[in-house]
Each structure stands twice: as structure tokens, then as C-alpha cells.
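Quick one: this structure, given as C-alpha cells, is what I'll be asking you about.
A single protein chain has been omitted from the complex, and every remaining protein chain is retained in its original position.
Here is subunit A:
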């Protein structure tokens, strides 16, 4: 009985969602959850409406609950996909990438009963790329921040040393171990030396700062020839050319031919290209965001 009422409320929630009445839909799903809390779909649907309302914490909770009910290894690609979006909303790009990859994997290798919509693979693949960009740009920002902290710390140590050396000269002057002219020459020398050190320090840090690097060309081999985006799951055709899996699938749906040679080609002819995949990973690791400043 409780589960029947919950289903009714869920249907009403779905109708409200379709009409764009998100607050209304969220309230209906919440009532449904209170009636019957073991239906993972209610949580997934509420997560979807909470995405629209940008309630990221709520999204993450609902998806986690949905995944907990079905089991972490069970087909639940929508929950994983919404979870990834919630985590990205909360600025947790690492977690978001892991969730997005799980969603992508579940759509690529679905269980026989799974309901997959035709655009899922393309959508999830694009979202994996988005998470990657977020992850690596966050990492670079963090590195810059830490580099900035380190520079400030070193500069303040040099300043302390300058002060100590100058104090030493003053002390010697007061004890008449140094004459006025000699003391002023010493002070001058100390300041010049320290200024030089600080200049060198800044030069070294500036050289290590990716923002000061000239824009580099993104290597062609990581770029999918169809979307012009970097690849993360490249597959190879019979002629040896590689494409991002989701985009070549999209092309083959329309025309079962090799894009370059027009020879017959189907999904079954494609092979994963693990070597290129590793090379793409290495590209991201090498500080991809500095190459792709205009890519996001």
C-alpha cells in the first residue's frame, strides 16, 4: 500500500518536473520517499530535480542513497551521472570524474535489462571531459597557490636575514668596531646583495609559472578529428585512425562507413586504443589546462 502511494506521488512528481515546476516536484518526491524509502528511482528523480534547483548537497545525498539501494556495482547510470554533476557543483572535480567515469562505463557495458537512451553515451562522454578539465585546472590553481605561498615565505626569510645583517652593522658601528663610511658601505652592500637574491628568486618562480609560458600547440594525436576535443576513450578503425568512442558511434549510427576511407565500418570493427589512451592521460597530466586555456 505504502509503495503504491509512493508510486502515485512519484508520477505526480514526474509530471510537475516535465512542466518545469521544480519546487513542486521536489516536494512530491519528498512525500514519496517518506511513504516508501526503498525505491531507488524516487531518489534518482529527486536528485534530477535538485540539480535544476542547484541543491548540490541534496543531489549528492539522493544519488548516494539510490546507489546504496541498488548496490554500487548494479546498473544505475543515471544516479552516477547526477552524482557527478552534484559533485562538480560542490567543486569536487576528482570525485565528479570518478562518478562520471562509472556512469560512462555503465552505459558502455550495460546490463541486458538496462534502459539506455541513444544520446547517453555522447552526453556522458562530454561530461567526463568536462570533469577532467575541472580536475586539472583545480590542480594547477592549487599548485600556483602553493608556489605563491612558498615564494612569500622565502622572500620573508630573505628580508629577515637582511634585517639581521643590517642590525649587525649597526651594533658594530655603535661599538666603534666600524667607522661611519665603512658601515654605510657595508649596509649598501648587504642591501644590494639581498635585492639581487630576491630578484633571482622571483625570476625562478616566474619561469616555473605556467601562466608565463607561451601557449603550446595541443598535439594532434590527442584530438578527436570529429569533435576537435581531446580524447579520453579512443578507439581505432581498421585503417589505424583513432576517434573518441562516443563520437564515432554517433557517426556510425548515421552512416556505417569509415570517415576517412568510406569503407564499410561497424561498431564491432572498432578496437580500444590503449596506447593512445595512455598518451592522452599523459597529456592531461603534463598540465593540460595550460595548453587548453581557450578550451573550456
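Here, a contact is a pair of C-beta atoms (placed from the backbone, for glycine too) under 8 Å apart; a residue touches a chain by one contact, two chains touch by 3 or more; residues count from 1.
In this text, contacts and distances are computed from a predicted model.
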item	value
Absent chain [UniProt protein name; select from "Smith-Magenis syndrome chromosomal region candidate gene 8 protein", "Protein DIS3 homolog", "UBC core domain-containing protein" or "SNARE-like superfamily protein"]	"UBC core domain-containing protein"
Among A:2, A:15, A:74 or A:260, the residue in touch with the chain that has been omitted	A:260
Selected residue (touches chain absent from view) among A:26, A:120, A:233 or A:250	A:250
Subunit A, residues in touch with the chain not shown (by the definition above)	122, 126, 225-229, 247, 250-251, 254-255, 257, 259-260, 262, 294
